[in-house]
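What follows is a single structure, and I will ask about it in a moment.
A protein chain is absent from this complex, but the other protein chains hold their places.
== subunit A ==
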Amino acid sequence: MLLFRLMNFIIGYVTITVRGEAPEKFINMAAARGIFLWDIARPGEHVMRASIRLNAIRPLRHIARRTRCRFHITRRVGLPFLWMRLLHRRALACGAILFVLGLYLLSSFVWTIEVTGNNRVSSREILSVASAAGLNRGMLKWNLDCSAVEKALKEKLPAISWAGVYLKGTKVTIEIVEKNIPGEKDQSPAHIVAVKEGIIKEILVFNGRAVVKEGDTVVPGQVLISGILLPETAEQEQQAGSESRENQPAPPRPVYVHAAGIVRARVWYEGYGEVPLVEKGERFTGRNVTRVCMKIKDREIILAGPARIPFSRYREQTDVKKLPSWRNLHLPVELVISKYREVESYRLVRDRAEARCVAGERALQAVQEQLPQGARVVHKQLDELAVKSPENLVRVKAFVESLEEIGTVKNFVPEEEPGIEVPAPLSQP
């Protein structure tokens, strides 16, 4: 039935009103001739209404004459009539055609180029190479040869191992996979020095000579693993004492290495947190409205959202979207999306235990910010600071002990004079 109606709409149909002595005759004759009639109704004595397809109108005239009936068309439905109406409204038709044409035309350009996956190679560099290979913004889509651009990127940029260029709509995505180049190993003479104060917990030497041992207290800048390897004799000599050094004429020269190793130490941190018993402030209520405006020069047109902000106090967050400018042409049209979030003032009263708990959390949070990556907290302690005069404030101090690596590489210039190699100052800051 749906198909039948659709067919009727496409071909077009009319509702006719038949007047005459015997409209039944008219209907019979039409049906006998194979003319399809439907929705036949009889509103009056000598009147009959029926629907008929557009292509069957012509033979109907003949039938009307033979049955002495008259008919006239009361309603016209279907595509041919819509088409006729469209022909009368030239401007509308032109506009529709222009719209489709414009859509097609504008979507046949490359409007945006996006580079993803690059860390070391800059996007600017990639884009300039792509531009030389024939990928520019504003170019026609079908002039783009993705594989040629990919090839050029792979050839011109040695730092990338793979490049993919995809066209999706009006956007070109350049996907880059960079080569993983192993860095040159630094072999210049260096010590491992402490970055912070602590007690050495464990020391593991890959290269160099350990100057401190487990249990030692170190200060920042102190050498932990020395990059100066003293020859066997020199070390013995040193152990023997300084007076014997003068007797030895030419001690063998020390070897300078790039020290490496892991030094873990116990490090202490302190953090402080305070919480007032009565807290006042502002907070977000969670209610917000978003307004989207179109800004044309100085006029703002609200596309969505309320004209007036329904909150008495609010924070505003504005995001402006602009069209990309081309050459010296800047379109004075921008989209302004503002988000208004309601705030309210609040007053919070805590009891002392609760406040202590929150202050402790804040103090630990303060410590957490100081802790480096990979530090393991061994021990933590919270102390409330008691003040003589009672006040509406709970102060908590946190002590945290952590186990972490404190060594860092520090280069040094080896002393050229052969006689003087003094390891002693190295073990001191």
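In the analysis below, a contact is a pair of C-beta atoms (placed from the backbone, for glycine too) under 8 Å apart; a residue touches a chain by one contact, two chains touch by 3 or more; residues count from 1.
Keep in mind that, in the parts below, contacts and distances are computed from a predicted model.
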Under which of the names "Sporulation protein YqfC", "ATP-binding protein", "UDP-glucose 4-epimerase" or "Acyl-CoA synthetase (AMP-forming)/AMP-acid ligase II" is the non-displayed chain listed in UniProt? "Sporulation protein YqfC"
Only one of A:Ile11, A:Leu37, A:Ile199 or A:Val377 touches the unshown chain, namely A:Leu37
Among A:Asn28, A:Thr74 or A:Ser128, choose the residue that contacts the chain missing from this document, as touch is defined above. A:Asn28
Residues of subunit A in contact with the chain that isn't shown? 23-24, 27-28, 30-32, 34, 36-42, 48, 50
